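What follows is a set of notes on a single structure, which appears directly below.
One chain of protein is taken out of this complex; the other chains stay put.
Our next item is chain A:
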Amino acid sequence: MNRRPWFLFTVLCFGFAFFYVPILSMIVYSFNESRLATVWGGFSTKWYVSLLSNRQVGAALVLSLKIAVISASIATILGTLAGIALARFTRFRGRLLFSGLVTAPLVMPEVITGISSLMLFILMADWIGWPGQRGFTTITLAHITFSMVFVTTIVQARMIQSDRAIEEAAMDLGSRPWQVMWDITLPTIFPAILSGWLLAFTISLDDVVITSFTTGPGNTTLPLLIWSKVKLGVTPDINALATLTVLAVGTGVVIAGIILNRAERRRVLDERMAYRSND
């Protein structure tokens, strides 16, 4: 009995170390005075200062944020609708196909998604003359398609747990279905929608593969910039940049987790109260 927790604990430590030591060392070296990435030359924040004055990095960051905000917002709207449809309308024609189509990108290799998006854009440009040039719009569209899946999954899971009767009660009291969705469904699943948005935002913010397929000349997002710089060798300013990215992505994921967790605790509490007959 005593051995197993010890063994598990060791495995856990190795696992965490495997994931986080590289990131940790990157963060440490981003404060390195020395220009050589592998030699410690003392503490300094000069790479962060030089980042701030780097126009190229600034432009990439703005582009990344713009794409992330817009694609996450559109993906959240579409993903929420799909999630509600999948959870509520359990018997429409082609539901299985629809649910398969919606969730396939979840397991599809990103390279495939990237290539197929690229092919589509090329074909479309041939046939209807749009998009004339790949860049902001095409990257955003591609991001929407694959981040929407995560929103759908989160919303669908939340919808399945929620009590159908409260929607019927609203209908019974005179509300049409769209009104019920606005008054009842959306407010009750709002935490799930919010965390879906955050997830979509972070996924878009740190994507390299799909972005590199769908981008055009002059449109470099932050992850692409890091990627291209790394090819010339790891320098401390890249460490600093990556550290900031990790910080942003980490914050997003943690906030999404907290929102979902708190909503879940609240729901469990509500349910327990509902079954407690008297106080």
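Here is the rule we go by: a residue touches a chain if its C-beta (ideal position, glycine included) is under 8 Å from a C-beta of that chain, and two chains touch if they have at least 3 such contacts; residues count from 1.
By our rule, contacts and distances are computed from a predicted model.
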UniProt protein name of the chain not shown, from "HEAT repeat domain-containing protein", "SufD family Fe-S cluster assembly protein", "Zinc-finger domain-containing protein" or "Spermidine/putrescine import ATP-binding protein PotA" | "Spermidine/putrescine import ATP-binding protein PotA"
May I ask which residue of A:104, A:122 or A:169 touches the chain that does not appear here?
-> A:169
Residues of chain A (touch criterion as defined above) contacting the omitted chain = 163, 165-166, 168-176, 183-184, 187-188, 266, 269-270, 273-279
